[in-house]
Structures are given as C-alpha cells and as structure tokens.
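All protein chains but one are shown at their positions in the complex.
Chains here go by letter, A, B and C, matching the order in which they are written, and residues are numbered from 1 within each.
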Amino acid sequence: MRTPSLAQTLILSSLVLTACGGGGESSAPPPGGGPGAGPGGPSTEAPANGGSGASSPAAGPKAWSDSAGTATLSGSASLAGDVPAPIQVAMDSDPKCVEMNSGGATDGSVLVDASGGLQNVFVYVSKGTDAWTFTVPEEPVILDQTGCNYTPRVVGMMTGQALRVQNSDPTVHNVHTYPKKNRASNVSQPAGSKPLEIEMKRSEVLVAVKCDMHSWMQARVGIVDNPFFAVTAADGSFTLPKLAAGEYTVSAVHEVFGKASKQTITIGDGEAQSISFEFSK
Amino acid sequence: MSMLKAILPSLAFLRSRWLGCPLALMLTSTWALAQDKRWGPGEAASDYGYRFHDLFWLITILVSVAFALVVLLLAIPVLRDRERPGHRASFDHGKSLHDKRLTAVISIVTFIILDAWVLVIAMQDLREAYWAIPDAEDPQTYRVEVLAQQWAWNFRAPGVDGEFGTADDIITINELVVPKDRPVSFNMTSKDVIHALFLPEMRMKRDVNPGSINKTWFRPITAGDFTILCAELCGFAHYQMSGKLRVLEQGLFNEWEAEASKLASTAFDADDTEAQWAWDWEE
Amino acid sequence: MTSDHIHPEPTTFLKKHVFSVDHKVIAKQFLWFGLVWLGIGGIMAMMLRWQLANPGVPVPLFGKLLFPRTSGVIDPASYNTLFTMHGTIMIFLGLTPAMIGALGNWSIPLMIGARDMIFPTLNMLSFWTMVMGGAVGFYSLFVPLGATEAGWTGYPTLSTTVGAVGQGETLWAIAVFLIGASSIMGGINYITTVIRLRCPGMHWMRLPLTVWGLFLTSILNVLFIPVIGSAMIILVLDRVFGTTFYVPASIMSGGTGGDPILYQHLFWIFGHPEVYILILPAWGVVCDLLSFFARKPAFGYRASVGAMVAVTVLSAVVYGHHMFTTGLSAMLGESFMLLTMIISVPAEVLFFNWLHTLWKGNLRLTTPMLFAMSVIFVFGLGGLTGIYLATIGTDIFLHDTYFVVGHFHLTMAASALFGTFAAVYFWFPKMFGRMMSERLGKLHFWLSFVPLVIVFCIMFISGYAGMPRRYYDHTSTEYLRPLQHLNVATSVAAFLLGAAQLIFVYNFIKSRWWGEPAPQNPWEVGTLDWTTETPVPHYNFKTIPVVQCGPHEFSNPVLGPDTDWIYQTEKLPG
Partner (left out) sequence: MRGISWQGLAVSLGALGLLTSLQTSDDENPHARAPRGVSLVVTAGSWLRAPSADWFAKQAKSEPSRFTHDATAAGGVGGWVDSRGEYSLSEVEGEWAYWQWVSPERLTAGRRDFVQFCSSCHGLDGDGYGRSAQHLRPTPRSFQQNKFKFTKVIADLPSDEALMTLIKRGLAGTPMLPWDLSDVQLLDIIQYIKSLSPEESGWRDVYSQVGDPVEVGEDPWADIKERAIARGREVYHGAASCHLCHPGYVTNEQLRVLRKDPEGTVYREDLTYPALKDSEYEVLGRATKVMPPDFTWHQLRAGITTADLFQTIASGIKGTAMPQWKGAIPDEDLWALAHYVEDLIVSYKDQPAVRGAFMKGLRASGDN
C-alpha cells in the first residue's frame, strides 16, 4: 500500500468540490406542491376488472344471498379421440421426489378416464352474474405441494381470495406464478416453511403455478369474479350448485387443450340442467 | 436577465476558485490515475506482431534522418543567411540543367530510401502475414465468428464438434478464449454500424462491416489475458466497447473448450431460432 | 474580357458591406467568417482536450451553461458531437473560407491584375451559401434527438437512422452539401478568373505560386466536391426518405439493401483530395513567401508548379489508404499503398525547392516568414509520419489511433492553419491598410508553434502505444489507463496553444482599427497586388497593368546594388 501522494489528495479534494458543485439534480416538486392528478386520472378509477366483464349495469348490482341459488348446473367434460398414454416423469434431479414416488410418476396434465371423461377442466360462469355482488370468502384456497406435485392440480378461487400454498414435502420448492394480468411472484419454500399467501386481484383464468426446481411440477389457478366455478372430477363431471335463475355463459378451460366452446344456458328456479364440453387434441 | 442568471454560477466559480482550481485539477487528477505509465504498445503477443515493431522502427529511423536533414537545412540559412547590412541573397532560379538533375536525383533517391524500401518490406509482410489468412478447412485453424453490435462483441466458436450452427457452439460476449500457437481465423460482421476489431497486443485490426463478412487472423504466441478494443467510431459508447482476449496453452485450452462446449449445449434451446446466428464459412 | 466597363462603387451599406460583389469585401467577409469559426472549432477542441485529460470533470467557466443537464460534464454523446463538429467546422467552416475563400478572393484578382472576379455575383452567392451552410451546421447542434455524432467522416450506417436517429445528422449532411456548393461556386470562379482575366504579359509561368496553388485547389474543388455532395444527398435520402443506398439488407429485416462501404469510397474520393485542397494554397503561399522574405527567386519555379500539378493529379488516386482496414482486396490495398508512396515524390520536390530557396538567401524573419517556414517544419513532420500510415503493415496497428490524429492535424490542419496565418500577416497591410504588430506576431508564432508541435508529437506516442481515437474516456479501459499521462500532457500543451490564439485575436482586432497605417508596399515585394495603392481602390487598378517579368526577381544582379526587388510591371534592366 502506497501512501497517498499529494496528487491523490488533490484529486480527492477536487472530486469533493465538483460533487458539491454538481447538485441540484433532484426533480422539482410539482407547481403548487399539491396532489397532481385531476379528473380523468387513473387514480380516480376503480381498479379495473379484466376479462369476464364485471361492469355494473345502471341499476346497480345487489348483494348475492345463497337463498337465491336454487338451480343446479351439472355436466361433464370429455376428450375426443384416443385416450393418450400417460407420460412418465423423470424426477431424478431430486432423490427426495423419487423416494416419494417410488411407483414411478406420470405427468398429470392430461387425465382421461376410460370413457373419455377429462379431469381437471376448469368450468366457470363467464357471463350473466352482473346483477349481484359477491362477498369474497375469507378462508384461503389451499394448494399443497406434496410428493413433489401440486394437490389439487387445478384450483379455482374468487378474485381477491387468498391462495395459500403450503409445502408438505421434505424438500425445497419454489412457487412461481405466471399470471398475465396479476402480479407475478417467485418465492422459495424450503421444507418445513410456513405457508405462503398469494393474492390475485384481477380475474384471470388459469394462471400457471410452477416449481422451477422440479420442472414437472405444475398447477393452474382459475380466478373469477363469482363463486360459480368448478373443476372436473376424474370422470370429467362437474356440478355448479346454487345458481340463481337466469341466463349464463359457461366456459371451460383445460391447461393443455385450452378453451372449449362457450355455452349459453337459461335456467329457471329450482331447475337442474346438464351440459357437456368436448375438447379435442 | 435569465441569461445573466444562468451565467452567474459560472462566474462564481471563477471568483471562488479562480484559475488555480481547473489547472490544479487538470495537472493532478489524471497523472495520479495513471499509476504505471506506458510509452509503447507493449510486447507483441502474436507471431506477426514483431513485423509491426520492425517496420515501425525502420521507418522511424529513416524518417528521423530525413527530418533531421530538413531541420538542418532549415536551421543553417536561419543562422547563417539572416538579413544584415551588406548581405545580399544569391540569385538562383534553379533553372539550370544541373539543378533540375539535382532535384530529380534527390527526389528519386529519397523515394527509394524512404518509400520503396518500406514498400517492399510491407508487401512482404502483407503476403506472409497479415493477409495470409489460414485455410479454414485446416483443423489447426481455430475459427471464430464475430458479430459486433452497439456496444458489444458477440463471439461464436464452433466447439468441440468443429462445426458452426450446432448446439455446442461456444457463444461469449466481450470475452474470447483462443488456443496458443494455433492460427485464429475470424469471420466478422455487424448487426448495426461499422465497428473494428482491434487486438492491440496482437497488432491486429480489421473493420467489422454490416452487410458483409470481413476476414482476418492472428496466431497468439503468448498465453495470458489481452485486450479487445473497438477502433471504429460506433456511437457514443464506442469507448466502452472493450473485451478480454484470453490465450490458453494448448492442453488447457482443449479442456476449456470441452467444458465450454458442454455448458453451451446445456444452455442450447433448439426452439429459440432467433438466438442462432452462425453462417457458412466461404473461402 | 478585360473590359474597362466599370460599375460605379455601391453606396448603400447593404450593397457595400453585406451583399457586396466586390472580391475584396467578399475576401474580408470570408476572413471574418473563417476566423470566427476557427475560434468556435478551437474552443470545441479545448473542451475535447479537457474531457480527455479530466474524464467526467465539469468543464470550468462555461460548462454549466453548455451542458446544464449534466451540470457541466461533457456526456459521451456531447463528446461525439464536439469532435464531429470540431472536424467539420475546422475543415469546412474554418480553413476553407479563411484559406480558399479569403486568400483566393483577395489575392487572385490582385495578383493577376484583374479588376474583380469574373463572376462577381456568383462570388457573393458562394459566400452567402457558405454562411447558410454554417447556419445549418450550427443549428444542427440544437435540434431534438441530438446533434450529429458520427464523426466528421460521417460513416454510415452510424450516420443513417440506424445509428443516429436525431435530425442533427441530416442537418449536418445538408450543411456539408451547402458548403460544398459554395466551394464549387468559388472554384468555378477562380478557375475561370485565372484562365480568362490574367492581365497582359501575365503568362502562366509568371503567375505567383500562390495563384497556382489556389488554381489547382479550385480544380480539385470543382472535380471532387460534387462527389461528397452526392454522397451527402444520398445520405439525406437514406435518412429522410427511407432509401437504402448505405443500409445493407441484413440489418433492415429483408428488402434490398445497399452497402455502407459505398459511402466510404465516395467520401474518400473527395476526402483525400480535400487534404490537398487545404494544403495546396498553403504550399503556394509558402513558395511565394519563402522567396519574398529570403529575397531570392523561388528555386525551381517550374518544378514547383509541376510538383503541385502532379499532386493534384495523384491526389485523386490514393484515397484507398484511408480504407486499408475496411476490407479492401489485397490487390487494391497494395496498389493504393504504392500510389500513396508515389505521391511523396512531388512533395519531396517541393521540400527540396523550399529549402533551396532559403539556402544562401538574405532572410528577413518577419512573422509571415516565420509561419511560412514553420509550414515546412510541421508539414515535414506530418508528411513523413504519413509513411507509417501509407504502409499497410504499420497502418493496421496505427489506423484509427491517435497516430492518425497527430498525422493529419500536422499535415492538413497545422500546415494549412500556419499557411493561413502567414497569409493573414502578409496581406493584412494591404487588406486593412494597417500593419499588424510584429512583436505580438512573433510572440503568437512561438507560442503557437512550440505547443502545437508538442501536442501532435505526443499524439504520435499515444498512437504508437495503441490509444484509439474518438474515445470519450481512455481511463475506462485497463489497457489504456497507463496512457492517461500522455493525454494530460497533450491537453496542457493544447491549452497553451489555445491560449496563444488570444494573442492573435488581440493583435488582429487592435491592428485592424488602431494599427499603424501601412505603406503601399511594406514587404518590398514585386507582385501586382503591391503595385496598387493602400487601401486598394474600387476596381483595383485604374488601368490594367502590363506584366514585364516574373514574380520572384529578387536580388537579381541586374537590379544594381541599391535594390533587390522589382515590380512585375517593370521591365528588368538590360
């Protein structure tokens, strides 16, 4: 280490001098110093609701009460064509996962039963609920990571509801959401961590949740503005109980096959109807 | 008035620190920055680098002699033939045959000594070294594709399979690793503006033009870390377009290449066609 | 054409001093214009040197005024603008008007015994076109999205919208085009005037060499400025109308494309002769002044003329040496190397003649003489270092380093500038009717000459050490950091050089209005310009003179012991 020369001392001092001389770079406060946005500024707008059309009619929506829901819509989703063979998943990157799936693991994205019923289709009412406002359930929707897989693979929740992701595995995961309209997040969750709460403030159907450490791990979350959604069971069936009488557009989405064609139904009080969605490869 | 206000701070500077400050600043700040001063380009690290050195100093000697003569011939009249009472210039239009011959002879002799000599050596250098671009087919030749951009050097080497446009191509930015004692051959082009690949320690420089492929080469003979600079104005961050050239001993290089190739194929995304930019090497 | 039809002298201020068609007024206009721009370009150079010596330190005194957004620091874009405009201004707006515009307009009609230029209106138009070019160039500094920053060479694709989105670059091209148009107008005028308006007896071999230099320069101007004009037009087309002459297909996502190298060819076909455009008048002046102040005939007049003609011819075929690293084919490269070397032969002839002119002379070391002799020194230094750059073997390393900067500043900038100074000091008494201070003139000379040589010689060292030019900050690269001391030394010398010019400014302005009144022929020189009264009357010569002898009949024994010179209008005794 040399001792600082006179020259270096001079530089230092000159730098300080110049630094002092170079002030005044901060942005000027707005004239008047007060709030800057006026009418028409986005601040005064209500947070916009994307997608499924929640804009209010002139009459104004009324609060939903469960007693109004007397109709039931049920149905099924199916996949046309052959039943695809299950794809084996190699989990060798993490021996803990191998251990938990000693029987071998298959990719869970396409699950079709013998009769063609397609599991894990997210079915929801995409139009027709404008007349009501719904209270967001306070209890969160649970997405568990167990056996190096998400359980359930597809979940639905209401806009503003919390998604609680928990790690029941003895290994580390990271919870990486891939929303388009909401805030993305990617947080790691080592074994034994406390659950994560993820919020989605805008409706968005099928947000992917992935674990980058275990590339096969995927889940989907459907976020809608109303409580009328369901995920098809192993045989492809679903039920939307407690619908009020009215006309609805019902949509169905699958993580691999995308959207099935929408269906519009008219249902009366106490009625039970059935519709079916067909997906193709 | 506003003009005056704008000027006033500058004037305050003048009052407070007067002349001493800028001068002191100028003299000191950067002297100290340059801790180890350099007066030349340093040792040449390529096999043809010595040619620059030899030719440069040959020209320097010739030019120094010539210039010394000019100064001498300028100084003698100034000292000897100044105007003074009773002194008169000699009357000479230089029209005589003798003068004409003298002019011709001196010019031609100067040309031969100063220029022709250098010219002959330079042509030799060009043919033997600078423009003797090695055969790309030769397995000894280490080939590198250069894709210059504002403001970075993208390098692509073929990797262990020796073929461009494959998964194991070694792609680096601002960093080039080459083997010692093997000719390194460049095919270069640019994405946007003209750049020039300048390897000062290798005494190598060649423009990198958009729209056409330029070739050049060198053979490193010293292992170590060297400099890559841009020598053609390429925009306002031109001065920052530098990189590192690393020359490795042959054995170490082979290891490095294998590892780099393996890492490259790990990082290769076959679907991402936009990321692939290799081209055919034409002779 | 030597008609005696003379318009009456204009009386209004506008006609007399602004839109005058009198070559003398236009010469003065060009001189003031050129000197102001030389000043602006010089200040830009000082700022460049400041930044290089103190990267990132605010420019003192006026920095905050010029660069308010960076509180006085020159940012990289401004730095590029500065060196681009420094080059453009010094060449096109400083030396061209001061050397060719002012000197040519002043000396050609007076030295050949004419009453005015042959196309006086064209002459005026030439000046005002240049003013317009200057105005456009100056305006380009203030346009949105930035002034030009592609270097004075303006290589595409950096100068197309690919590299420079701002309007500054377009305006720069237009400015260069306008200045070029001005030079062509001047050139046509000079050529025709020299051919048609020589007074009786002034045959070609009796022309002062200054006129020869200006004549040959004008030929180059007329031949090669159109080339850069077209290059600029194409550039503007590419920039504004979306053509792709200079933009290769590969960088514009399809379509048919052009080639940026095309521009380099066009530019240097002009660019290399431009060097000689600037230097030929200086050579002419040096040839004459050496003879005038050595009181000795210019040695080898015919050889000098021949050499200048040879340079004029050869200058057109050596331009390739600017493109050795561009990717020229080996055959072209070697040819250009050879041709470039050959152009040194006429230069050697000139050197030989100059030195021989001084030999056994009777030297009057006046300020113009000192500047003329310094041209031999700086051009010698610059010309000889040209060998390094003409030789591809060394050029590969030295290309685009400070070596080149030092070289071309010595050859075309310093030589032409010192030639201009020599001319200004020499003709000032005739031009303004007053003498310039010799004492200040000599001070100015020594304080310019020594720092100038130091500045550019250090650049040779920097270049040899591998310092690339047009770098905003050499300390940002490890390899170049140890060269910073050279930058500092260069800058110190450059500031001295800059400061020395204040002496000239003071001397010029003081002498212009308060100087000692000049006699008709203070230098005792025989060319026609000194035969008229001081100040030169309207239409120069009451009667067209008749030339009886050459311009350099100094110390001719037939003149007798009492005098060593004779007017060109006089007949040599015996």
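The working rule: a residue touches a chain if its C-beta (ideal position, glycine included) is under 8 Å from a C-beta of that chain, and two chains touch if they have at least 3 such contacts.
This one's a predicted model, so the numbers in the text were calculated from it and none came from an experiment.
Although it is left out of the displayed model, the omitted chain contacts the following shown chains in the full complex: A, B, C. The hidden chain makes contact, of the residues A:Ala68, A:Ala131 or A:Val172, with A:Val172. Summary of contacts with the chain left out: across A:Ala68, A:Met213, A:Ala245 or A:Ile275, the touching residue is A:Met213. From the options C:Leu65, C:Leu122 or C:Val450, the residue with contact to the chain not on display is C:Leu122.
Contact with the chain not shown here comes from a single listed residue; of A:Lys127, A:Arg164 or A:Lys181, that residue is A:Lys181. Where chain C meets the missing chain, the touching residues are 56, 69-71, 73, 75-77, 121-122, 125, 128-129, 132, 136, 143-146, 161-163, 165-167, 170-171, 174, 178, 181, 236, 238-244, 247, 251-255, 472-473.
Take chain B: the residues that touch the chain left off the picture are 147, 149-152, 154, 171, 173-175, 191-192, 235-237, 240, 246, 248, 252, 255-256, 259, 262-263, 266-269, 271-272, 274-277. Interface residues of chain A facing the missing partner chain: 25, 27-38, 40-45, 47-48, 50, 92-95, 98, 171-172, 174-176, 178, 181-191, 193, 201-202, 210, 212-215.
The working rule: only the chains that are shown with their structure count from here on.
Farthest from chain C in terms of Cα centroid separation is A. Here B is the chain whose Cα centre lies closest to the centre of all protein Cα atoms. Here the CA centre of chain A is 57 Å from the CA centre of chain B.
Looking at chain C, residues 57 sit in touch with two or more other chains.
The set of chain A residues touching two or more other chains comprises 14, 21. Listing the residues of chain B that touch chain C in their complex gives 6-7, 9-10, 13-14, 21-22, 25-27, 29-31, 33-42, 51-52, 55-56, 59, 62-63, 66-67, 70-71, 73-74, 76-78, 81-83, 87-95, 99-100, 102-103, 106-108, 110-111, 114-116, 118-119, 121-123, 125-127, 130-131, 150, 189-194, 196, 198, 200, 203-207, 209-212, 214, 227, 229-240, 242. Chain C contributes residues 50, 53-55, 57, 60-65, 68, 76-77, 79-80, 149-151, 155-158, 162-163, 247-251, 257-261, 294-303, 325-327, 330, 333-334, 337-338, 341-342, 344-345, 348-349, 351-353, 355-356, 358-365, 373, 376-377, 380-381, 384-385, 387-388, 390-394, 396-397, 399-401, 461, 464-466, 468, 470-485, 487-488, 491-492, 495, 552, 554-557, 561, 564 to its touches with chain B in the complex.
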